[in-house]
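Only one protein chain is missing; all other protein chains are in place.
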Amino acid sequence: MNDIIDQYRVTQEPYYRPVADEVELFEAAYSVRMPMMLKGPTGCGKTRFVEYMANKLGKPLITVACNEDMTASDLVGRFLLDAQGTRWQDGPLALAARHGAICYLDEVVEARQDTTVVIHPLTDNRRVLPLEKKGELLRAHPDFQIVISYNPGYQSLMKDLKQSTKQRFGGLDFNYPERGIETEIVAHETGISLEVAGKLVSIAERSRNLKGHGLDEGLSTRMLIYAGSLIAKGVNPISACRVALVRPVTDDPDMRDALDAAVATFF
Amino acid sequence: MNDIIDQYRVTQEPYYRPVADEVELFEAAYSVRMPMMLKGPTGCGKTRFVEYMANKLGKPLITVACNEDMTASDLVGRFLLDAQGTRWQDGPLALAARHGAICYLDEVVEARQDTTVVIHPLTDNRRVLPLEKKGELLRAHPDFQIVISYNPGYQSLMKDLKQSTKQRFGGLDFNYPERGIETEIVAHETGISLEVAGKLVSIAERSRNLKGHGLDEGLSTRMLIYAGSLIAKGVNPISACRVALVRPVTDDPDMRDALDAAVATFF
Amino acid sequence: MNDIIDQYRVTQEPYYRPVADEVELFEAAYSVRMPMMLKGPTGCGKTRFVEYMANKLGKPLITVACNEDMTASDLVGRFLLDAQGTRWQDGPLALAARHGAICYLDEVVEARQDTTVVIHPLTDNRRVLPLEKKGELLRAHPDFQIVISYNPGYQSLMKDLKQSTKQRFGGLDFNYPERGIETEIVAHETGISLEVAGKLVSIAERSRNLKGHGLDEGLSTRMLIYAGSLIAKGVNPISACRVALVRPVTDDPDMRDALDAAVATFF
Amino acid sequence: MNDIIDQYRVTQEPYYRPVADEVELFEAAYSVRMPMMLKGPTGCGKTRFVEYMANKLGKPLITVACNEDMTASDLVGRFLLDAQGTRWQDGPLALAARHGAICYLDEVVEARQDTTVVIHPLTDNRRVLPLEKKGELLRAHPDFQIVISYNPGYQSLMKDLKQSTKQRFGGLDFNYPERGIETEIVAHETGISLEVAGKLVSIAERSRNLKGHGLDEGLSTRMLIYAGSLIAKGVNPISACRVALVRPVTDDPDMRDALDAAVATFF
Amino acid sequence: MNDIIDQYRVTQEPYYRPVADEVELFEAAYSVRMPMMLKGPTGCGKTRFVEYMANKLGKPLITVACNEDMTASDLVGRFLLDAQGTRWQDGPLALAARHGAICYLDEVVEARQDTTVVIHPLTDNRRVLPLEKKGELLRAHPDFQIVISYNPGYQSLMKDLKQSTKQRFGGLDFNYPERGIETEIVAHETGISLEVAGKLVSIAERSRNLKGHGLDEGLSTRMLIYAGSLIAKGVNPISACRVALVRPVTDDPDMRDALDAAVATFF
Partner (left out) sequence: MNDIIDQYRVTQEPYYRPVADEVELFEAAYSVRMPMMLKGPTGCGKTRFVEYMANKLGKPLITVACNEDMTASDLVGRFLLDAQGTRWQDGPLALAARHGAICYLDEVVEARQDTTVVIHPLTDNRRVLPLEKKGELLRAHPDFQIVISYNPGYQSLMKDLKQSTKQRFGGLDFNYPERGIETEIVAHETGISLEVAGKLVSIAERSRNLKGHGLDEGLSTRMLIYAGSLIAKGVNPISACRVALVRPVTDDPDMRDALDAAVATFF
């Protein structure tokens, strides 16, 4: 059984560059096992942060990429059939609750609003998970914590968390790191010079100003790292930016020209 | 079999601070096994109340967090396959009816309107649950009672209980406790001083006045307890309120500023 | 096999107070095995009436609370897997048809319109039920009768019975009993005095005048019995009416005040 | 195997009173195995006609009440699991095609338009039914014929047969029989006098003039037989008409009064 | 295994009267295994043509009547359970690809647009079918060809083939044959005289002018053959046309009268 949980241990410290007091606040929240909600745009480091914290706290981390087809059974578990008949298979949420892992539900608004209801009994002082099909009332391990992420920009009337879910979580805001830190991150992750990394960050800043004016979302730190990696492999920076930054974010010819021009300005 | 039901016993008296005659009314309702409906906003103590009553009455409590994907089989039970062939597994409603537990259907409006129909034969004088797949007409244990909760604020034309369901229940209104009691509760549950708890309640009161004016729901007692827990752990009260009170309830920058200002007023 | 059907016998005569010639008409309808449709508002006694008739006629009664998720297999039956392979399990409709029970489909409009089509071959002179999955053409037992209920008030364009279904049934109208009879019923069922019961009926009459003017449905006889039961247990009549009559039927503050005022008038 | 098909034989000649040349036309159509479509309002005798023809032609009759949830597998067949593994179970359409029965799909427009596509290969000169799951191309028995019914009055843009389906069938129109014949039928089926039967027919004629003016459908011959049966059992004719004719067809108070008045005119 | 495919051989040459160069074009297309799309109204001979070509080319023909409920597994195959565990069962598409048959998807627009995507890898130069559930990459037999039919008249925004599907097929237009040929076909298939067949064709021509002016579709050659068959059996031509031509295509009284008048003109 420990084998199953051990594969979820974050054994190498992930590179994470704190931007404010988020590490301390998360530690305090963990100390009272407060369920946490990480809010921010795509690719700004929420997933990396939770990996960093799992490593720092020495707890296994079970990540679930949420999606609309996810059923309660996908989270909680199900019976499987084998030679001896049926055998219960814990889902990721039950696994985390039973073994004291941090369970990270990524992009939780993608899940059907009502599926998220199954986490409720784990988020108040009961800290239980009813495995109704198994007839077991699973009491969460003392180390268990639940963390969710979501991107407020996607939120619509149709897809938002219910207040009765939101009010069960503490919240931390995330955003793209400020210029100096982001430059450092890009250089560190790709091996390119701070100067070239700074140019990539400048392009990203321009794109972020276009958010809501033809772009759904600005360029993320993750994309800058992709571009930097290509440059580090010897690809011409303009081609690298075309492939890794511009083509992925837009199909609109005008917007593409505007971003290509921004690339040309810096390289 | 008793093992299964015993895990649902509420062995420790939960902390509950009565606000009116709700305890006596519930006892009277239980004495005639009247099905009960607890109405009120999220996080005001409905779940805690039913745990308190289950402990007081000495009955096991089986809680079901309702959701739209819940089928009648999830409530009633199903056949599972094992080495000897199929084996019937009572669902939570059948389990409660058979063993004389209180069955608490939390946020019942989330369930599909027509799924709730399966509770009808348990809520009139027949007190039976037809397990059609099993060919059994389960007569409820004399101790069995059914309790549902719902939040009238969520109610819409699309999602409301049918009159033929509502009329099968007695109703109790819940709301946030009045100032003095709520302060006591927050202090008791977190260990912070009455003075600090009072400040948190003041912030909550401001937020509740904003309900319908940019906030879907005011801050709940449960959230104040989260904030108090962080403060008790040494977190700066302003940070604690940001994490536990403001960030979870709103993504709107103006509303966030208004709530942050309220926090700054008191701390 | 008889064990299965015997559990559906109504061994104790249920208390039922006839209001017109409905008992005689039902007996005549049963004598020619005419399928019957009981029409009327929720909680006015349709279910009790069919139990009374089943007892009077000495036939078992199988009741099915219809819902939108009910499939044809839920009514007709299915194969279950056990150690010897699959085994056929009659559904409630097949069980009733095979053993000569009265099959009562409660709130039949809730079922998907087309699911109700499976009852057609049982409602004309063929009186057969094709169990297509089993390859059996089940000929109904001579004692079998089918009874459905529905509440015309719920009926909409989306959810009504098809004419080709309706025309297969005889119809009986039900309504709340007239004042004197309803008072008697409430007193008989709860043990309170005729005077107090009369006050409850007066409150109900007021509410029934509000139907369509802010109330979806008036207070039912069943609710008066709930209120009376609380009063009989010593609960203050005003509290009893609040819990059992007013809170369940409305969330609208004005309507609640109007009903509370009606309660105050009589108690 | 013959046992299975023998239960579908129509061993007693059903009472059927021809109204025109429909019997001869159907015999000619059967002689070339032309698929047939019976069109007409509910309760006018389409089902009885096909039973009569099956008896006259000496062929088994397999009737399927179509509905929206019917899948192609429900018609064609499926694998069932038993102790020796899976076993193929012919659906009613395959059973009829294999053994040379008449397959009658009642109210075929209720089936999903595209499910009806599975009958196509049986309705052109190929006369085959691909049992794709079984890997068998079933060639229809020479005696096999397919018959469908539908009620043009129900037809809408959403629910009509496709032209590519319609064009595979010959068509016969049905309607309520003319006065003299209908009176005879009602008297014959119930044992009441021709005079009383004539009164019932008169009431039906009035109701049929109201079709489209507040009534979805006029009173059918089948309903008159229900009313007559009650009268034959000694029920007062006015009560019998109320139960068997008026209550089933309308919930509208004005229409009910109009029909009750028509009843009062004749009885 | 050959038994399975042999039942799909078209051993008798079907009667087919070419109208242009469609036979030669199809042969050329087959010689390069170009996937083909047959376009034209219902009942004009598309299915007959593909049977004729399969016989001429000496290849087995597997026909699938497409419908909206058809899943990718229905085309590709699935695991079935038997005594030895699961056993793979090729679907019709896999069967055809494996054994070198012509696979004919009739009325392909009825299938869900995205289900048709499974045929893509078979329609470009890869000619493979990934059986993902089986973990097999099935390479098509050199003789395999895919043919689809569709009726452009049914096409709507909701139900059309995607360009990325259409562009994978060559196209052949079909229509009702011209007068002389159609008369020959009807006489040949039914045994009636050329004179009577000519009258039936004249009626069809009138109906085809009404397409889009009250008729969804004109009378097809297939319907004329039905009418001719009844006449050959001795049915009065006017009755035969009523049953086989007029009643199936319309429920509109005016249109029915117009068509009945056309019949009366010629007979």
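We call the chains A, B, C, D and E, going by the order they appear; numbering starts again at 1 in every chain.
Rule of thumb we're sticking to: a residue touches a chain if its C-beta (ideal position, glycine included) is under 8 Å from a C-beta of that chain, and two chains touch if they have at least 3 such contacts.
Bear in mind the structure is a predicted one, so any value in this text is a computation, not a measurement.
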- Message: If I'm reading the header right, one chain is hidden. Which shown chains does it touch across the whole complex?
- Response: A, E
- Item | Residue of A:53, A:138, A:187 or A:223 touching the missing chain in the full complex | A:223
- Query: So that we can see where the missing chain sits, which residues of chain E does it touch?
  - Reply: 21, 24-25, 28-29, 31-32, 34, 37, 39, 71-72, 79, 81, 84-86, 112-115, 117-118, 120-121, 124, 126, 130, 132-133, 135-137, 152, 155, 162-164, 166-173
- For chain A, the residues touching the chain missing from this view: 4, 7-8, 42-43, 47, 51, 62-69, 74, 78, 80-84, 89-92, 95, 106-107, 110, 151, 154, 216-217, 219-220, 222-223, 226, 229-230, 233-235, 239-240, 243-244, 246-249, 251
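What we mean here is this: only the chains that are shown with their structure count from here on.
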- Message: Keeping to the contact definition above, tell me which chains border both chain C and chain E.
- Response: D
- Could you split the other chains into touching-connected groups, assuming chain B is not there? A | C, D, E
- Message: Regarding the chain D and chain E pair, does the interface count as same (over half of residue numbers shared) or different (under half shared)?
- Response: different
- Starting from the mean Cα coordinates of chain A and chain C, work out the distance between those two points in Å. 52
- Task: Find every residue in chain E that makes contact with two or more other chains and list them.
- Result: none
- Query: Taking chains as nodes and touches as edges, what kind of graph is this: line, ring, star, complete or other?
  - Reply: line
- Task: Using the contact rule from the top, write out all pairs of chains that touch.
- Result: A-B, B-C, C-D, D-E
